[in-house]
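One protein chain is absent from this view; the other protein chains keep their places.
Chains here go by letter, A, B and C, matching the order in which they are written, and residues are numbered from 1 within each.
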Amino acid sequence: MTRAMTLLVGAALTAALSGCTGGDDADAATAPAAVAIVPAALAAGAWQLDVADPAALSALGANPGWTARFAWDLPAAAAAFAGDDAPSSKAALARMHAEMGALYRQAALIQAHSILETYKPEQRRDGDPVEVVYLLGVAHAILGDREAAREHFGQSAGSGVAGLPEADAAWAGLAASDDFALNVLGASGLYGLPAVAPGQTPTPKPAPHFSLPETVGELTVEAADPTVTLQLAMWHRAAAEAADPAVAAAVLSPWLLSLEPPAAPGEVGLEALFLGPWPTAADLAFVATGEASEGALFDAALSACPGERPDLYCVQESAQNLARQLQAAMAEAGGGAHGDHRSLAAQAQLGLLRHASRRAFADGDRELGARLMIGAIDLSAGATGDPIFLLKTAAWDASVRNTLRAQQNLHGQINRLPGLDAARRSLDALAVRVSRDAGPAVPLH
Amino acid sequence: MTRGRWLLALLALVFAASWVVPGFFAEPHLPDPDLMKRLAPPSEMPPFGADDRGRPLLNYALQGAQVVGIPALVAGLLVALLGVVGGLLATVGGGRVEGAVAAVGELLGALPRMVVVLVVALLVPRDARGLMPIALTWAILAAPGAMDEAAAVAGRLGGAAFVEALRAHGFSRSRILLYHVVGLNLRPVVVRQGAETMMQVVFLEIALSYLAIAERQGSFTHSDDIHSWASLLDLGYKVVLDLPSWHALGLGLGLIAMVAVTAVTASAAARAR
Amino acid sequence: MAADGARQWWIRPAIRLGAAALLPVAVPAVITGLIWALPGDPASLICPPEICSGTEQLAARWNLDQGPVHFFLSWLSDAASGDFGKSWRIQQGSPVTPLLLTAIPHTAALVGLALSLLLAGALGAATRVLPARADSLLSAVGLIPTVVMSLAAAAAVSINYGASAFDAEAVRVKILLGALALGLADSALAGAARGVRSIFESERQRRYVQMGILRGEGVLSNAWPNAAPAIAGQMRARTLHLLSGAVVVEVVLQIEGLGDLLWSGTLAQDFGVVLAATFGFALLSGSLLLAQAAVEIAVAMHVRRSPPVREVAA
Partner (left out) sequence: MSKTRNWKRLITGALVGLSALATCGSTLSFYEESLPTTLNPLYAASMVDHRVNELVFDRLYYHDPITNELASRLVTQWELVEQGKAVRLTLRKDIKWQDGKNFRADDVCFTVRAMLDPGTTSPIAEGYRSVFTGCEVEGKDQAIVRFTKIFHNPLNRLGFYVLPQHRFDGDAVPPDHDFSSHPTGTGPASGNLGSKQVNFQGIQNSHHQPSIAQLSLLEAQDPLVQVKTLLNNGVQGIIAVPPPYRAEVSTSDDMSLKGYDLRSWWFIAADQTKPFLKDKKVRQAINLLLDRTDLRQLSIGVKPGEQNSPCEFISGPFVQASPYYNHDVPVSARSDKDRALALLTEAGLTDVGGRWHYNGAPITLRIGMKAALDNEAPDLLSQIGNQLGQAGFDRQTYKLSEDEWNTQAITGQLSENYDLLIGKWSFGLVEDVNALFHTRRDGRGSKNIFNYSNPQVDALLAQYESAKTDTQARDAYHKLHSMLAEDLPYLFLWKLDTKSAWRTDVRGTTIAPYYYWTEIDNWKYGG
């Protein structure tokens, strides 16, 4: 009985819906065609192809280190890789420490931008503690402005805040030399960390580190000192270099702070690339050196979008096509489509957008760089989620006083590593200042 | 032949009981969802399978029966009664009374029923919300049609002349009206009208329950604790969207079929000569 | 038909004609009384007194501040000059008249198509072209509620038409599917066929029809005059049922018709829209009344012109 009715409805539907005025070419029903935007030979060089074969993937998957890394549990991954000293495990261990170092560097940048945007002269409010001058000094040092940093140190000697005079003096000593670098790890007077030991994940002195009295009222600002985060960043750099200097240099190079001694990139293997945004070693190296060597996949992909200022939509389309091309190549190499191919190939899509954004920022095109980066945030979710990238966007948001999204992204990653929650304190201070500046608003729904 | 008529009447009663009585065993609330048993077919979760949140469809059937059971019957009886009144008026009533009733009937008949029903639904206080007030409103609005048809049938009998003719045979006035007019001639029409109204009330309840969901309102016909057969059909129709909910559609239509069979057997029983 | 019955035949059609004339005013009046009783009032829906000081001013602007009679009379005087005012909430600010002018044809088409389905079924049943066995199939299809058939059609249309679901093309399709749902579902067609069949079957057993058959005349031509009033009454009741079913079909299939205006207008307490739609509805009901009266008058004239057919009741 229902069959009769549905046949009737079906027939009526087909008969009635005959003509439709005009038609468009986009027939979305067919599967997305894999548009080859890079030569197949180049695509074959991507790490995705090395793990296209499910057996290779499960071999890596069997390693507890990589399973932990897949869930971005870096401390557990580092501890697992430290278990044996095969060269591949050494390389992977260096990779884990380098990525932990990158996370701490983004957290330090979030703190630096937040402190600057909260207490810089034109934003200073009466009532702000006088000791913020020390925090500004550390912020300038992290952001690479030696002059400004030097001016701010040495002014808090007489402060009654416990621990502040010593830290201020230590920084003043460090900043005395003209080309001082951020070698805060061993500096006396600053917070101590256990000796560098690959495989470990040190827990820092918990925030808040200082209680700065306000000059109006009796409340104190519970501040976090970015130096602690900086020390952790340096600690992990040292640990990575102890495990495998070439991998450490290659993986850390995109994230080094401007006042850090540069790293000498070297030859790296699958361990430095697997599950990462850069498909080939050449792409990774390009970020550090700035010129494209022949193996670089991203550079070839971007050639599809010519012109001094690449067109945003062209880049986004190329990124999607690159992911589809890699997915098709993996299916071919791995003997048929496999569940993981899609998310592994999507890493390259996110990687290309990040690469284009970095190049736009490097060319001084802030707007395009920001637009590409923000457009990629939604891709960085689930299996392709990358905490380093999310904290990087939070640092950018803090620098433009956009605290709403910065806090959401930071909050999502705060439990990844010990000591990341210190960044929340500086960002919260900025968020309160920004939201109290905005006009009244009424909750809705 | 009379035995055949009583058999049909009994059958109609049994069918009516089959979808009214279960209503008294309905639980006041649905059990907790069990997402492992989502959309389980009857074989996996007897007797009727599970909804899209793993709760047995049996509860929906019982609660739905509780919502529509009594009100549908009462509305049917009311329309049948008003039909008898319409018929009797056409037989004995004077022109003026019949004219007045017809005028009111025309006005009621012309009102947009769904607006009247909706206003009544919105006026009933939240705690007393149920199908009865709506069913009675619907019966009163549908009555003019029934009275019209009954009056037409009575008119065909010959009206007052018919009564005088039988009086000549020595029957008492009340016996003529009750047995001859109503019992023999009006019975098929009014019973069919009553049965049809009962069906319409069930369809009305399903429509109102669905429209409440679509318009993001509280339910009009029952408390929000329970679900009506509309929820079964709202789940069931999604077979068009490739949702494996055939069992819900089947159960929903099966329940309505029981009401329909009740109506048809009742009409057949009334028609049997 | 008895002698005095003949003299009184004009009472019923007269009442219907009177009612048809009164409806366009009486029905809106009744509806005004009803929607006035709804909890809350339109002005405070837009400007709740607790957070907005202009509630009384808005109520005065919309004639809500002096009771339902004042409101209705001011609405009536505007309506008489063809001004149905503006929509307060459904399409805030747009004049109601164009809404009405798009709604009436849609509803008329929807109900008209469904009614023609019913008439075809009734005719088939009367002339036995539609065998009694078909009744059970029609009843089975009739089991499906209108809302379910409309939902299936609405899902199919929206999946395929998506945004262009409101172009002329799609509206035609929706009205066609809506009429199908309205006609087949809720046992509309089944009821019509069974109702008319039962009338004609009982007429067939009457002696005057059997005598007509002996004289070689058709069953239909003989039984029709007698059965017409009952059938007209039944058909009108079914059409009113279709009109209320149209509300469901229009809301689910998102057809801009009178039923949809009535339903959403009542929920949003948009009195201007509700009264205008009710006026349109009253016109449709009035035309049904006129049709029924016409049938009754025609039958009466037919009966008067061919006396030999008359006979004393059984």
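The definition used in the following text is that a contact is a pair of C-beta atoms (placed from the backbone, for glycine too) under 8 Å apart; a residue touches a chain by one contact, two chains touch by 3 or more.
Please read these numbers as outputs of a predicted model, since none were measured by experiment.
Enquirer: Can you list the shown chains that the omitted chain is in contact with?
Expert: Among the chains that are shown, those touched by the missing chain are A, B, C.
Enquirer: If I consider the whole complex, including the chain that's not displayed, which of B:L11, B:A165, B:L243 or B:A272 touches that chain?
Expert: In the full complex, the listed residue that touches the missing chain is B:L243.
Enquirer: Since one chain has been left out of the picture, which residues of subunit B touch it in the full complex?
Expert: 29-33, 35, 53, 126-127, 212-219, 223-225, 238, 240-243, 246
Enquirer: At which residues does subunit A meet the chain that is not included here?
Expert: 3, 6-7, 10-11, 13-14, 17, 20-24, 26-29, 31-32, 71, 125-128, 214, 216-217, 219-221, 312-313, 316-317, 320, 342, 366-367, 370-371, 374-375, 377-379, 381-382, 385, 397, 400-405, 407-408, 410-412, 427-429, 431-445
Enquirer: At which residues does subunit C meet the chain that is not included here?
Expert: Counting over the whole complex, subunit C touches the hidden chain at residues 40, 43-48, 50-55, 57-58, 61-62, 86-95, 99, 154-156, 158-166, 254, 256, 260-261, 264, 267-269.
Just so we're on the same page, only the chains that are shown with their structure count from here on.
Enquirer: Measuring between Cα centroids, what's the chain most distant from subunit B?
Expert: Relative to subunit B, the chain whose C-alpha centre sits farthest away is A.
Enquirer: Mind checking the centre-to-centre distance between subunit A and subunit B? Centres are C-alpha means, answer in whole Å.
Expert: 66
Enquirer: Which integer distance in Å separates the CA centroid of subunit B from that of subunit C?
Expert: The mean C-alpha positions of subunit B and subunit C differ by 20 Å.
Enquirer: Using the touch definition from the top, which residues of subunit C touch two or more other chains?
Expert: 140, 143-144, 152, 156
Enquirer: Mark out which residues of subunit A touch at least two other chains, giving numbers and ranges.
Expert: Residues 2, 6.
Enquirer: Spell out the residues on subunit C that touch subunit B in their complex, using ranges where they run on.
Expert: The touching residues are 1-5, 8, 11-12, 15-16, 18-19, 22-23, 26-27, 30-31, 34-35, 37-39, 139-140, 142-148, 151-152, 155-156, 159, 185-187, 191, 194-195, 198, 202, 226, 229-230, 233-234, 236-237, 240-241, 243-245, 247-248, 251-252, 258-259, 262-264, 266-267, 274, 277-278, 281-282, 285-286, 289, 313.
Enquirer: Over in the complex, which subunit B residues touch subunit C? Could you list them?
Expert: 95, 98-99, 102-103, 106-107, 109-119, 122-123, 142, 144-146, 148-149, 151-153, 155-162, 165, 188, 192, 196, 199-200, 203, 206-207, 210-211, 214-215, 217, 230, 233-234, 236-238, 240-241, 252-253, 256-257, 260, 264, 267, 271
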